[in-house]
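Working notes for the structure below.
Here the complex is missing a single protein chain, while all its other protein chains stay put.
Labels run A, B and C following the written order; every chain starts at residue 1.
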Amino acid sequence: MSKVIHDLIILENRQPGPEYHVLVCKAPETLPVCYPGQFAEVAVPSSTHAFLRRPFSIHNVDYQNNTISFLIKMVGQGTRTLGQLPTGTVLNAIYPLGKGFSLNQAEPVLLVGGGCGIAPLLFLAKTLKLNGYTVHCLLGGRSADDLVEIPEFRETAEVYLTTEDGTQGEKGFVTQHSIFRELAGFTRVFACGPEGMLRAVALASRAAGVSCEVSLENNMACGIGACLCCVVETRKGNRCVCTEGPVFNVLDLKGWESPQEVADNCPVI
Amino acid sequence: MSKVIHDLIILENRQPGPEYHVLVCKAPETLPVCYPGQFAEVAVPSSTHAFLRRPFSIHNVDYQNNTISFLIKMVGQGTRTLGQLPTGTVLNAIYPLGKGFSLNQAEPVLLVGGGCGIAPLLFLAKTLKLNGYTVHCLLGGRSADDLVEIPEFRETAEVYLTTEDGTQGEKGFVTQHSIFRELAGFTRVFACGPEGMLRAVALASRAAGVSCEVSLENNMACGIGACLCCVVETRKGNRCVCTEGPVFNVLDLKGWESPQEVADNCPVI
Amino acid sequence: MPDLSTTLHQLSLKNPVMTASGTFGYGKEFSDFIDLASLGGIIVKATTSEPREGNPYPRMAETASGMLNSVGLQNKGLDYFVKHIYPELQQINTHIIANVSGSTIEGYVEVAEKMAGLDHITAIELNISCPNVKQGGMAFGTSVTSALEVTRAVRKVYPKTLIVKLSPNVTSIVDIARAVADGGADVLSLINTLLAMAIDAEKRRPVLSTVTGGLSGPAVKPVALRMVWQVSKAVKLPVIGIGGICNATDAIEFFLAGASAIQVGTANFINPRVTTDIIKGIEDYLLRHNLQTVRELVGSI
Partner (left out) sequence: MPDLSTTLHQLSLKNPVMTASGTFGYGKEFSDFIDLASLGGIIVKATTSEPREGNPYPRMAETASGMLNSVGLQNKGLDYFVKHIYPELQQINTHIIANVSGSTIEGYVEVAEKMAGLDHITAIELNISCPNVKQGGMAFGTSVTSALEVTRAVRKVYPKTLIVKLSPNVTSIVDIARAVADGGADVLSLINTLLAMAIDAEKRRPVLSTVTGGLSGPAVKPVALRMVWQVSKAVKLPVIGIGGICNATDAIEFFLAGASAIQVGTANFINPRVTTDIIKGIEDYLLRHNLQTVRELVGSI
């Protein structure tokens, strides 16, 4: 599974929500095999404010058209610059990086995503479906504006929605969604989103005796295990999120079991 | 004569020669009165490589359409970024800066320009013509590629051309052009271009007893007299090119009289 | 409206945003762009006892997110300042602070003494950190003993607010800060420029006539923040933060690190209105964070 540096060409830049952009990019040579949960390190073209590359999950891969997509939430200078790029722009990316979700699971599986954590789940859902799985997918956000790519998810999964303000789906945090009452019926939960949400999902999964994998975000300088800046505390010591993650089984993460921390972090979806 | 900071809008970006761009820009409010030889400090939009503003002479002013133009030669990252800007881009500029050419002259006057030193001469020629002058204009370059905006000059002045490689006009350096044999017939020479050329023109003017003003280039940080980085040695001591120039009478410049220095610098057009 | 006022020893500033010496001329260079009276203060360019022509051209080089300068304290000298520049400065309705430079202790003392007699100069900033002069300058600011000595000598003749500006080109900025405090400084300002160099690879020679020069701009901000944090924790004097400040967020970072006020330098070259934007941005920040005064931020990390 070797990594490539590609000058991708942006074929399409659509805006599925006020703060989100999907960049569909053509690769200059045959796409390498990518796994759901892996990510890319993308250079922000000629930006004064983004010195380092920015990591983004692989949102979708279309081997037939040789395209790779990213779902990007506008949060700072780097992402805003990327969101404004016109089609035809060259985007330099290093990928596929990191380890993805474990795909050797019994079904049914529940995918849980919040905010830009939705990004890797589409590729994951599609891959699981391709392998014959029944996929359930719970997407949450502050408001309806954060729920993007729903039509795409509906094509591949049973979709459940929740918003904090009740503007779409059930009202509340993802862990308050009714599907969580049936959690014990799932064999595994795959989650990606803000840390507070992930911790709440991890705790609920533990309580229901369901195995849970989360994709972590983190400050990264290199994305390839060279700088050791992106560590997370695991039971085996500090580990690089970029090479040994970004997907971790929550059982391996240190400090992810205390209900107190979860309570502190929960509202920060 | 107060200075303004304007978010100009690029209306037109044309390429009069392989290495030159003319940016015609609309001002957001009535243009301030500008004098030929004055310049603007232009911010290079979102460039990693141009931290400071870049100085450019005012190439043309159209008060009726409220536009100001710059003729930019591609020499480094900053100018290259500017050259690639599409119409509609916002260009932040501080102008008009510095002191221009002396306009209270008896005619006939000779304008001499080389390379991007052609830039201020169009505005100067137009202004002189408007005031009823007969304007003679000698433009020089390495090759025909460096001779840009000739049609525009022809509208306002008697134009003479020279190239080092003889691809257009007379062959040789500007000071070797036949018009220089008639130099004594002019009352003043206005020149702008590389330092070597300016020194040669200054020397020739001195020899012919003709007064000579040159527009100097220089590394500038602020363009408004605040940093004192842009000095030139004058007979009165170090003076800022950005406020007391960029146009100087060569008699005021220290070290501009030695034929030795001229010889050393001459070929560097 | 949040309260932006701040105090530096005996100086009450309407807001904590000042301009750094050598980057703002004598103020009037910017009067087409901003209302000078809206500033917390203006540190005017360096004055030495004798006129100085400064260093030969080239004196400037652009670097990644920064610039080098080797101006070398060009100024018309103390007498010219008092006769011709001071009367103009009197028209500006904010604190005017003189940046006092020299190559000998006597030189510093002479300028300070004369400045003390000028009513509208409410403080002086002792520049013991200029890297661009052969003698004196930074040499005073990089040794504990000479920093102490020059501060003490100036203190004797200068009764008003005495700010001392520190050089970052030292192993321990805290040691120098303590020495200067012992010498009688009222306020510390930091940082001056980092000693640095640029080379023209094509011409194969140094860009600056002086070979080395002073680095300023956003590139140095992380170093400046660190030093402000170290000094404000170690010394009880108020600190003015300087180095790479380009916007209100940068300014807030310096307050959090322990600065009671800030100076904006290089950023004035890029945006002559930057100080006005920063003042407005600090106000917005305080409102957004529900803070009544900017003073609540100072040293609060």
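Methods note: a contact is a pair of C-beta atoms (placed from the backbone, for glycine too) under 8 Å apart; a residue touches a chain by one contact, two chains touch by 3 or more.
As the structure is a computational prediction, the values presented were derived from the model and not from experiment.
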item	value
Chain not shown, its touching partners among those shown	A, C
Hidden partner chain, touching residue among A:I10, A:I94 or A:L253	A:I94
Listed residues A:P45, A:P108 or A:G225, member touching the removed chain	A:G225
Absent-chain interface as seen on chain A, which is shown	2-5, 43, 50-53, 94, 218-233, 237-238
Residues of chain C (touch criterion as defined above) contacting the omitted chain	61, 63-66, 68, 142-143, 169-171, 194-199, 201, 204-206, 211-212, 215, 217-223, 225-226, 229, 244, 249, 252-253, 256-257, 285, 297, 300-301
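Keep this in mind: only the chains that are shown with their structure count from here on.
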item	value
For chain B and chain C, chains touching each	none
Most centrally placed chain, judged by C-alpha centres	C
Most distant chain from chain C by Cα centroid	A
Between chain A and chain C, centroid-to-centroid distance (C-alpha), Å	47
Between chain B and chain A, distance of the C-alpha-averaged centres to the nearest whole Å	55
Touching two or more other chains - residues of chain C	65
Contacts with 2+ other chains: residues of chain B	none
